[in-house]
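First the structure, in the form of structure tokens, and then the observations on it.
Right after this comes subunit A.
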Amino acid sequence: MYQFSTFWGVLRYEFRMQIHRRALWIPFGFFLLVLLGILLIAPPKLRDELLQVSHYPMRDVVINWTNQLNSVLPILFGVLLADRLPRDRKTRVEELLTTLPVPLSLRLTGKYLGTVLATMMPIFLIYFGGILYMLISTGNFMSLLWALAAFASVMLPGLLFIGAFSLACPLFIWTPVYQFLFVGYWFWGNLFPPGTAIPTLSGTILTPIGGYAASAFFQAQFLANTGNQIPPATVSQGISSIALLLVISVLVLLTLSGLMQWRLSRQ
Partner candidate 1 sequence: MDIEIKALNKLYRGNVQALNNLDLTIPNGMYGLLGPNGAGKTTLMRILAGILRPTSGSLSIGSHNATTEKGRTAVKRILGYLPQDLGVYPDLTAYEFLDYIGILKGLDNRQARQRRVNELLELVALSDVAKRRLKTFSGGMKRRVGIAQALLNDPELLIVDEPTAGLDPEERIRFRNMLADLGGNRIVLLSTHIVEDIAQTCQKLAIMQRGHVIFQGTVTDLVTATTGKVWTITTQGSKPTGDLTVVSTMNMGATVQYRVVGEPASLEHAVPTQPGLEDGYIWLMRDPARAFARDGSANLAV
Partner candidate 2 sequence: MDRFRYELRLLGWRVTLTPVLVALGLSIFALILQVVDTEIKRFFTASLEIILPLVVGLLVTTVTTDDPAVELLLTMPRTYASTIMRRLFITLLWAALITLLFSSVLALFNLWFLPRQISTWAKPSQLLAGQLIWLPTLLWFSAVGFVIAQVTRSRATSIMLLSSIWIFSMFVFGLPLLFPDWLKQSLYLFTSTLSPQVDYWFTNREIILLTALLLIPLGWLLLRSTEGLLKTASED
């Protein structure tokens, strides 16, 4: 019981600290502005095409919106999470935290979930803002169900995957370098078209951009923005992709916890 309340306390405070950062809201606010700006200056024909969602099957509209956001917003998500552990050291809180009776693994899990959930909030709001527009303009409540399913299967596993790496890696690499490498990885491993001379993770089941889930559960054919074709995936491939992302996330966190414990024991 004590462990659960401690874990819950850590999660709550990590969530609160991250959600109050200006740096969390400004980039997403900027994204929203750009989005509105595009709609404002787009030629009328194109604007109608973008806004008149009732002309297309609801499932396709929702998955297209999901893919659009999932190709860009995870970059901000990963970059924003990268300074969480180094910050503990910079603010000299780390020393104090290590003196507390809370197990390190519990603290890390609380920190991971709290910061990931907080950083996910702006994405969640923008995503469901778009879904709300679809709901209002079509009156089709299926949009909500499709959205929940798409968010849970296409976006969430990728965000949890990125979250684990972004929390762990900066403990060993200087944060700005990690952020730079992460952005590079995103372009190379998710948006770069497969099948060229350069080998890439893009188009494999290990892509947090969620192409396999989008194809398996929603029959999506293209990744938004890139025009990259998604290989047609079966339901089991979709499930494998999600499972792989989640298992790797857990492994990364376990490794992080082990390494931190080892470091502490050597101090």
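Basis for inclusion: all candidates are chains of the complex that A comes from, given by their letters.
Quick note on the criterion: a contact is a pair of C-beta atoms (placed from the backbone, for glycine too) under 8 Å apart; a residue touches a chain by one contact, two chains touch by 3 or more; residues count from 1.
Keep in mind that this is a model prediction, so the values were computed, not measured.
Novice: Check each candidate in turn (1 or 2) and state which touches subunit A within the complex.
Specialist: 2
Novice: Along subunit A, where are the residues that touch candidate 2 in the complex?
Specialist: 20-23, 26-27, 30-31, 34, 38, 41-43, 46, 71-72, 75-76, 79-80, 83, 176, 179-180, 183, 196-198, 225
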